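With one protein chain removed, the remaining protein chains of the complex are shown where they sit.
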Amino acid sequence: MVKKLSVLLLGALLATAVSACGGNDSNNEAGSSSSSGGKGDKPELRMLMQYSRFDPNQDYSAKAVSTLTGYPIKFDMLPAENADEKLNLLVINKEPYDLMKLSAPQFYNLASTGALEPLDDRIEQFGGNIKTAISEKSWESAKIDGKIYGIPETGSGVAVSEELVVRQDWLDELGLKMPTNTDELYTVLKTIKEKKNVIPLTGSKEAVSSLLGDIAAAFGVTTDWVDQNGTLVHQIETPQMKDFLAYMNKLYAEGLLDVELPLNTAAKVMEKFANGQAAMFKLAWYNAPNAINALMANEPNAKVSLVPYLKDKTGKATVFAASGTTWYAVVPKYAKHKDDAVKLLDAKLQPDVFKELAIGKEGVHHEVKDGKYYPILPKFNDDLSNASVLMTGVDETHYPDYWAARVRKDPTLQAYFENMQKNAEGLIVTDPIALAPPIPEVAKNKLNLLQLQVDWMVNFISGTEPLTNYDAFVNEWKEQGGDEMTKGANDWYKSAKS
Amino acid sequence: MASRNRNSAASAPARRSNRGRIRADWDLYLLLVPGIAVLLLFKYVPMYGILIAFQDFRIFDGMSGSEWVGLDNFRRLFTSDDFLHVFVNTIAISLLKLVFLFPLPIVAAILLNELKNMAFRKSVQTVVYLPHFLSWIIVSGLFIDLLSINGGLVNKLLSQLGADPIPFFLSNDYFRGVLVATAGWKETGWSTIVYLAAFSTIDPGLYEAAKIDGASRLRQIWHITLPGIAPIIVLMLILRLGSIFAGDTEQILAMYNSTVYKSADIIGTYVYRMGLGKQEYSFTTAVGLFESVIGFALIIGGNYLSRKYLRRGIW
Partner (left out) sequence: MSSLTTKSALTGPPARRSSKIRKSGPEKLFDVCNYTLFTLIGLTTLLPFVNLLAKSLSSEEAVVSGIVGLLPVGFQFGTYRFVLQDAAFLDALGTSVTLTLIGTACSLLLTTLTAYPLSKPRLAGRKWLLLLFIFTMLFSGGLIPTYLLMHNLHLVNTLPVLFLPAMVNVFNMLVIKNYFEGIPDSLEESAKLDGAGNIRILYAIYLPLSLPVLATIALFFAVYFWNDYFNAMIYISNPGLKPLQLFLKELLASSSDFLRNATMDPDQAMNTAPQSIQAASVLLATIPILLVYPFLQKYFVKGVLVGSVKE
């Protein structure tokens, strides 16, 4: 009784406080929406975005979406951390969004619980542009039990992102040739260690992908899954992985691999290379301007070369590239404006609109040289740096060309991006399940198994765990969800092949 | 402390004669209403969520649609292979911190209090609490640099002295020490504040008298300063007991790496890693409940012991 009474009492108190503050808020919202200039027949849509470092309600590209499609849009954003938890809370409380942009696990999670609206009928009715823009292969990734639950966004096409770089000036000084396989790499690292007394090779522990790469590929470890006689086997269950770890452990034990690898962040690795403490590391092209400019500022005579992708025992090189659907644009079941949401998605993919959203206006934001799009700076950066974040599905035929303008805004960036792609030409392998629809067993277990894998790999490399314990790792991995995940992947793989 | 007790003892008879004391003190109860209302509304109304620990909670089905599983989640925690080892780590690290870091702010506050140059003292006070405002991620980066074996300051000094470099962050022998030392560096200054405030209640006349008596600084500290802040020390200690079991997950997540899991993986970090991407609401709630129950028992036990032996407590 007392409890109820006091709750009521406080409720009244709060209501006053809240209405005061809440009133303020709604005023603000009204103000911002009227400024984005909506037309009478097109309602304001609410869209939930992934975290990004800007306020879409103030952004040029976001305003361009409204201007070009006629829909005023109010954006909210998921946080950078705990995004999945937050998304769940928003959805179970039916926060009235008309559109959401989701990652693959989020997409599966919501679609499988019935929180998303199937879009087949509406795409048929309003989605002429959508149907031309998205390829048949991509649609597969957005289907669950045969129904389309979202517009898949594949990004800028299949591309490699990382390659080993080496201090060419040191190689020249020591009379060393560019290594082409892991044996030659060992010799080069050993010589650098003896003669220069620097860290020959550095790397970070941040993710499985930061431990794998050129060297692992030379041992045959590239994709997550490997087809062995029609059955998918995870990379950790292949003998190649063990060979790779043994090699890395040898490098580590002999001081050829940074002793602090288990501590290094990606930024730390770049720092060691940039200040001349390390001779080699795996550079991502999008970090190239940062890393290379910093090195040049410290050592103006330094020269950096890409190490061509290393060859395996048979003399063949391979390189892994991520592919498949990155994002999904979805409509929640309880959305207020489902038709309008799909109409908006369609309007954004109208070819001219899409082009302007991707690279702005010709002569203002971009120019065309030799049939290639080049950004006009600084206007391009000022207005369009968030353009790709605001995409909801892309024109899959043209987007890789448009997108390339983004790497042409800096000569170093462009050089490293293009040279890496050139080195990788013909060598790229992609994952056998890259184009699968979200597989529940994989979505559920992937993240914690990746953490488990990176931890064990670091421990094997650093010698904290001897490689004789490798079976213990595989067993734990299987127990923690690996078996479940392998089964799920194989079920899809077999059904897709038949 | 003694003089205060005497005061209250003197006023006791007057109070006892006050018969309708609840009615007389109606305004005292009125003061409690808003606080209790906020507490009930924001803390106790959602308390039913604890029951999730006994369910296999699926968020889209809600609590009514989720299955009851009894103690399954607790069984899973206690029977997990790593439980014993992370349990031991949790307690070991917490006890180390309690023993080394609980007295540190008290000592620091007393020493600060002995600084007679006010300008210096105020600047020092302001400066020592700065690290509290740095996030663990930043602090971690700082100490990784400082203790690095590739040119970190500490290892440079060690090699000057002819010692072998120590990989502090990679060694199960040293890593717990690193955790305790960095926590001390980050929080000691901040933790002095509550003691510094308590000094203001001490009668400066007592120090005057003691000086005239010829008591040394140490004796003054022991016989005036410490008794003066004893109540707040006891309060802090009892509350600290409650969090022994919770550990400092945020710090360890920011600082550890897989090579030191053996010595530094605690319940919080272990549950975090195992639950990555899995949304295991029930299991994490169960683990939290387990920690809370022990923490609450420790507070009640601590208060009981404190009442019994120090004759003061929270209630």
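Per-chain residue numbering starts at 1, and chain names A and B are given in the order in which the chains are listed.
Just so we're on the same page, a residue touches a chain if its C-beta (ideal position, glycine included) is under 8 Å from a C-beta of that chain, and two chains touch if they have at least 3 such contacts.
Keep in mind it's a predicted model, so treat the numbers as computed, not measured.
*Asks:* Which residue among B:A92, B:A215, B:L237 or B:L253 touches the omitted chain?
*Replies:* Once the missing chain is taken into account, the touching residue is B:A215.
*Asks:* Which residue, A:T132, A:T180, A:Q240 or A:N287, contacts the hidden chain when the whole complex is considered?
*Replies:* A:N287
*Asks:* Thinking of the whole complex, not just what is shown, which of B:D27, B:D81 or B:D164 touches the missing chain?
*Replies:* B:D27
*Asks:* Identify the residues of chain B touching the omitted chain, counting contacts across the whole complex.
*Replies:* Here the touching residues of chain B are 1-4, 7-8, 10-11, 14-15, 21-22, 25, 27-32, 34-36, 38-39, 41-50, 52, 59, 111-112, 114-117, 120, 122-135, 137-138, 142, 145, 185, 189, 193-194, 196-206, 209-217, 219, 223-224, 227, 230-232, 235, 239, 242, 281, 285, 288-289, 292, 295-296, 299, 314-315.
*Asks:* Just checking the interface: what residues of chain A touch the absent partner chain?
*Replies:* Contact residues on chain A toward the absent chain are 11, 14, 17-18, 21-22, 25, 28, 32, 48, 51-58, 75-82, 85-86, 89-90, 92-93, 95, 103-105, 155-156, 161, 206-207, 209-210, 265-268, 270-272, 274-275, 284-287, 290-291, 293-298, 322, 326-327, 385-386, 388-389, 406, 446-447, 450.
Note that only the chains that are shown with their structure count from here on.
*Asks:* Considering only the defined contacts, which chain A positions touch chain B in the complex?
*Replies:* Result: residues 3, 6-7, 9-11, 13-14, 84-85, 88, 91-92, 105, 113-115, 199, 205, 258-260, 262-263, 265, 268, 272, 277, 444-448, 451-452, 454-456, 458-459, 462, 464, 480 of chain A touch chain B.
*Asks:* In their complex, what parts of chain B are in touch with chain A?
*Replies:* The contact residues of chain B facing chain A are 33-34, 36-38, 40-41, 44-45, 59-60, 62, 141, 144, 148-151, 167, 169-170, 257-259, 261, 273-279.
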